[in-house]
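Here is the structure we will look at, set down as structure tokens.
The complex appears here without one of its protein chains, the remainder shown in place.
A, B and C are the chain letters, set down in written order, and residue numbers restart from 1 in every chain.
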Amino acid sequence: MSDSQQSLTIRFEGDSGDGIISMGKLFSRVAARLGYQVYTFSTFLAVVRGGQVTFQARVSNAPLLSQGNEPDILVALNRQAVADNAPKVPNGALIIHPPFGGTCEEIPRHARTLEVDFKEIAEGEAGTARSKNIAATGVLLGLLNLDLETAEKSVDELFASKGADVAEANRNALRGGYEEGQKHRQLLDDRFFPPADTTARLLLSGNEAVALGALTAGVRFFAGYPITPASEIMEWLAGQLPKVGGLMIQAEDEIASLAMCIGAAYGGVKSMTATSGPGLSLMIELLGLAGMAELPVVVVDVQRAGPSTGMPTKEAQGDLVLAAYGSHGEIPRVVIAPQTVADCFTQTIKAVNIAHKFQIPVIVLSSQSLSHRMQTIEPPDFEKLEIFEEKFWNPETGPHPFKRYPETEDGMPVPRAIPGIPQGMYRCGGLEHNEFGDPDFAPAMRSRMVARRLKRMEAIAKAFRGTTFKYDSGAETHLGLMSWGATAPVALETIRELESEGLKFRALLPHVLWPMPTVAIRSFLASGIRTLFIPELNATAQFAEMLRAHFTKELLENNIEVVSITKDDGLPFSPAEIRAGVFEYLNQRHQEVSK
Amino acid sequence: MSDSQQSLTIRFEGDSGDGIISMGKLFSRVAARLGYQVYTFSTFLAVVRGGQVTFQARVSNAPLLSQGNEPDILVALNRQAVADNAPKVPNGALIIHPPFGGTCEEIPRHARTLEVDFKEIAEGEAGTARSKNIAATGVLLGLLNLDLETAEKSVDELFASKGADVAEANRNALRGGYEEGQKHRQLLDDRFFPPADTTARLLLSGNEAVALGALTAGVRFFAGYPITPASEIMEWLAGQLPKVGGLMIQAEDEIASLAMCIGAAYGGVKSMTATSGPGLSLMIELLGLAGMAELPVVVVDVQRAGPSTGMPTKEAQGDLVLAAYGSHGEIPRVVIAPQTVADCFTQTIKAVNIAHKFQIPVIVLSSQSLSHRMQTIEPPDFEKLEIFEEKFWNPETGPHPFKRYPETEDGMPVPRAIPGIPQGMYRCGGLEHNEFGDPDFAPAMRSRMVARRLKRMEAIAKAFRGTTFKYDSGAETHLGLMSWGATAPVALETIRELESEGLKFRALLPHVLWPMPTVAIRSFLASGIRTLFIPELNATAQFAEMLRAHFTKELLENNIEVVSITKDDGLPFSPAEIRAGVFEYLNQRHQEVSK
Amino acid sequence: MSDVSAGAAATAKPSKRTYRGSQRPTWCAGCGDYSVLAALDKALISYGRPEEEITVVSGIGCSSRFPFFMNTYGFHSVHGRALAVATGLKLARPDITVIATGGDGDALAIGGNHFFHAMRRNVDLTYILMDNQIYGMTKGQAAPTSELGMKTKSTPYGTFEPPVDPIWAALTMGATFVAQTASHDPNHMTEMFLLGLQHRGMSFINCLSPCVTFNAGMDREYFKAHSRPLPENYDPTDYEAALKLVLQARRESFFPLGVIHVRHEPTLAERIGEIREIALKKSAHRTSVEEIIRQFL
Partner (left out) sequence: MSDVSAGAAATAKPSKRTYRGSQRPTWCAGCGDYSVLAALDKALISYGRPEEEITVVSGIGCSSRFPFFMNTYGFHSVHGRALAVATGLKLARPDITVIATGGDGDALAIGGNHFFHAMRRNVDLTYILMDNQIYGMTKGQAAPTSELGMKTKSTPYGTFEPPVDPIWAALTMGATFVAQTASHDPNHMTEMFLLGLQHRGMSFINCLSPCVTFNAGMDREYFKAHSRPLPENYDPTDYEAALKLVLQARRESFFPLGVIHVRHEPTLAERIGEIREIALKKSAHRTSVEEIIRQFL
């Protein structure tokens, strides 16, 4: 965080029936509307059935890179919530809780408390205790002195589908809580800060951002199959695609999902599917077909902890090697990993663009934490967004005869024909073929076609030159860091923190992981670093392995040691954990040197 | 080839209706029975429908490493066969052919010829021209003066299923041809050599050897789905398994095949499936399940040229990265690649042993050329074969309570319980779990279980120490070579040839590719080599990439340059091609140095 | 396969709770699957096989959690593959009673092909499908059994695909025992399960088992109101009558409860047994691997 950045972390916790998620979303929505940057995190439970639910919202006056550490404010809806968090809250934290009938020993000395009878407010104002979560949110908003009118509007929207009565009751509960909160404003006066500006921002989850990106990029066909944590992408698109003339169909399985997308892609319609690890594993054969037939299709893989069914609601970055290498034989493909919710939007657009520009399958590697986290993003400027529209082969301008798979100097595909275009009829499929698409197994033709497909990868790598995100403190340093996906911003926050303590880093945080951004990586590896930290959420250090395989020479020449910081417990990295990984290595090295 | 080794390469060619394969098999069978070493190669056509068919048999008095180069003897059944081969046959080659009615301009000057009217012999002796292939085989056997009685017995067996009449007719055709051949024995007297001994050897294709290996190792359940070039494995087992109380079931697809095997494996029965690339791609999700549930199952992947449907009848080694990395998340697994037909037998046994010893899935990577090639192998000594039999958990001796997935010091699994064993009831599956197999997502438990599975890989690597095949000319040299699968013996033959020209090599040809044989590779890389040639049949140098990823440090420390020699045209390497790859690099280096 | 030593079978008569696992079910309060579990427990008590000779195989879904709540061998496989895994197990270990359980999505969406082929093969399994017309586990998307026009999370304007009727599917694909029951009638369920367990061949039992959380419209009362017992004179061995009944039920929107169809046909294992006889006859006696190998000499 930069010096002038201020942030506040609020945690909502209660029973699964308490409406915790609604509280968190309501609060976040209000903050986003008022111009704050918001970053949330919620834990979903392993099983459908109840237990404690937590929702954490961090608000700031500048963009946020992580969910933060322990909460400054805890809004507890039951005693368990206090017990869970008490040992961890920082000095001076505020705990807002309902009466527990007697003193609550769990409350730590170093915290401040505010007892409010949410239920009573709800019953009094809304006529039902069920609105106690909204009353509690009102208390918080009142304490922070955030705009009541904005909050009321948000409540209205939240309950719009439940009818006017319900909305009104909840508005009343909100107002009741708000008034109570206002009475205690002094409790938070020292922590309050205004937003940097009053631009209303979009508040989106990663899954929503992917879906929105797809829609924006022109995807009009989506076939999918439900799976945690990716289902929201198809659910959201099911509601929106018909409005723009597209459609979402729930297929019988993931194989059919991708097959349908491939059919639609052959027909010239931008198509996409989204799944998680088990689905990606099932799609591998068809991914190979898309690569061989050179059809543009986007597969989003919202990674979760594997292998197999693994832990469906938990975070991991364990599907990278499958995304990059999954297929018998060798196909051209691109793997892109968004790092933030904003990326989920922009990188999905990029994925669709690439798929069509290069006529290949593109895999977007999101992950569980990213998918369900809500974050504010700047409203997109539609004028500036680049959306690639394929120009199909034109029978009038030719060239004739139409060749679907010719060799080109730059490795780029030529405009393709799609059904309906006269004289463009060709056959595509998974067999090895000649330039026209007809089966051809002659050894020389085969070798040319293999080379042609590999050349595409070079063309793609070239197209991305200069786009890889670099972080450079400017100072001379031997320390480097690379990271990807949801771990990258946490890593960035970590090195920024370390910087203030005097440890300088150079970092490279690529979005495009395959083909690897060769030029950027080469110059990064040649920039003087000697130790390269690579934090990622898997057990076998997948990205580090790919890096070593493809940049063996550069690592050798620059005498760079790769230090993987891995974690596989199903939770995202906290900055503290990456920090620990860095120091563990440095201390060990130090000891070795001093021996 | 060693100095005292002699070999003769015979090619049979004709129309697809001519019975070329039967000729080749008959000849090979006779030679094998008489004690010769045999190595065959046949080209299958891309489509079902006719064209030329070629079968090549190389016989020797010592073990053979490759199919050889151009034929010493061509048995042509039509004019096309002469035309196809004439430009390539070596000096002094013998071409045996039917009359073409007039002179045949295609016959090259440098070859000798023998014209025999196979058809006439067949019609005269067998009463039908259809036996002309057997007559022609008879001519060849007569020329070589091989034992007629052995040949007659082989003919009988070949036609046993067609009835006594057919067998007799063909025996007659054989005899007629044989007599004709004997008349011209002087033509081949200079090329003839006796076998080293008269031990009858098994003559097997790679697919038969895999199937036989499975049967020998105790596999009693096989579920499969037809696919070229793997189908013969299931076909053969369909005939044999019922005889030993087992069964082969043709499943509805490859997913069901592996699922059924996993079910049988859970039940404690040794199970296996076999497929090719497309099938392996479909099995990826279930492979993950087997890894997570720690169930022993063997998947044979007879590689063919991919990606996608690719070239089903063509050779490739393009599935290695899929076999090693295919699965979302990370599972323990073993990948073994046989190099010869004999390996197909022994390595399949090893695969079954490993699967059960370590309770994990094992992938056997065969390939098209290996699968259909016939080769002699020494008859197995059943006394010496090691067959691992699992001891299941015993409720009387415990330990109690039964823990299916405990952590152990050496990373080895404990005896498991199977249905029917009292008190051993446990639930297995793909969810993350605790020691008992019950779902458990607690971060600490998760991390322990991930570590536990990875530790298995170390235990496996340890178990293989000292078993990797090394070739060492003994001389000091900077040149190294690594290769795998069907390419390895060709590479070995190449470096042996080069050795006679003064270029010395050290070579490492591992069968177990995953986990990589760390100790063997480390000591190999530290043996003084500076240039490491890695020939393999794919475009992206998959094995070389894995080597670089995992031995970055060692390559760096020993200053070794990895030189991939790749080929992707659908045909196996010939020694000449590997040789060319080596010289291309050496010449280039030489030029660079002299600049 | 008879080579596998299955351990000595416990002979004690199973008492109440024998087949209940120690883990508490994690289903939502009110979920129909609770009573399915209770009924299966009861049916197994009557069936009387020792718990170690029973294996419950499932896919993924709320209903597929079944194996964890039972004190038998259990295999919680992957989504859609329960029947393929169960088929492999049953063929390899015909001595074990294999029960497959799962949801309508698991069985008929991703698992549809295995369903199709398991039915025609007549594998000797008992398959209990918990039909809630929704994807419970993934929080409320359309299942292949969801009624045309039904609004779910994945079909905000209503589904546009005509649904599959599980009993029609099982019946027409070849199951030799097809029954329907409902979680609001525990005794009926127990009876159906027991009959299914006793039947030799593929027994398919569809249980109307409400998902109270994501398909509140189809609760216990809904299923009750729409269920009908079979007509008095109904003959489940008459295949054409069964087809007619199911068609009528679809037309008139009711759920017939009871044994819809039963017939006796060789099971897959029995047919494989015949094959083995032929194979053995060909080689005159049970062969050894050594003998088989000799044919390559």
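The working rule: a contact is a pair of C-beta atoms (placed from the backbone, for glycine too) under 8 Å apart; a residue touches a chain by one contact, two chains touch by 3 or more.
These numbers come from a predicted model, not from an experiment.
For the chain that does not appear, the touching partners among the shown chains are A, B, C.
Touching the chain that is not shown, out of A:113, A:145 or A:240: A:240 (per the contact rule at the top).
Screening A:76, A:146 or A:223 against the full complex identifies A:223 as the residue touching the chain left out. Contact with the omitted chain, checked across C:61, C:74, C:88 or C:144, is made by C:144.
Interface note for the absent chain: among B:234, B:305, B:354 or B:488, the touching residue is B:234.
When the whole complex is considered, the residue among A:108, A:263, A:443 or A:528 that touches the unshown chain is A:263.
Mapped onto subunit C, the interface with the missing chain covers residues 109-110, 112-113, 116-117, 120-122, 144, 157-158, 160-164, 168-169, 172-174, 239-240, 243-244, 247, 265, 268, 271-272, 274-275, 278-279, 282. Remark: the residues of subunit A touching the chain excluded from display are 33, 200-204, 208, 212, 215-216, 220-221, 223, 239-240, 242-247, 249, 251-253, 255-256, 259-269, 271, 285-286, 289, 293, 379-380, 382, 392, 395, 417-431, 438-439.
Although one chain is hidden here, its contacts on subunit B can still be listed: residues 47-50, 225-228, 231, 234-235, 238-239, 242, 248, 250, 252-254, 278, 308-309.
In this text, only the chains that are shown with their structure count from here on.
Looking at which of B-C and A-C shares more C-beta pairs in contact, the answer is the pair B-C.
Between subunit A and subunit B the centroid-to-centroid distance comes to 45 Å (mean Cα coordinates, whole Å).
Rounded to whole angstrom units, the spacing between the C-alpha centres of subunit A and subunit C is 39. Residue positions 285, 289, 293, 429-431, 439 of subunit B are each in touch with at least two other chains. Residues of subunit C in contact with two or more other chains: 60, 76, 78.
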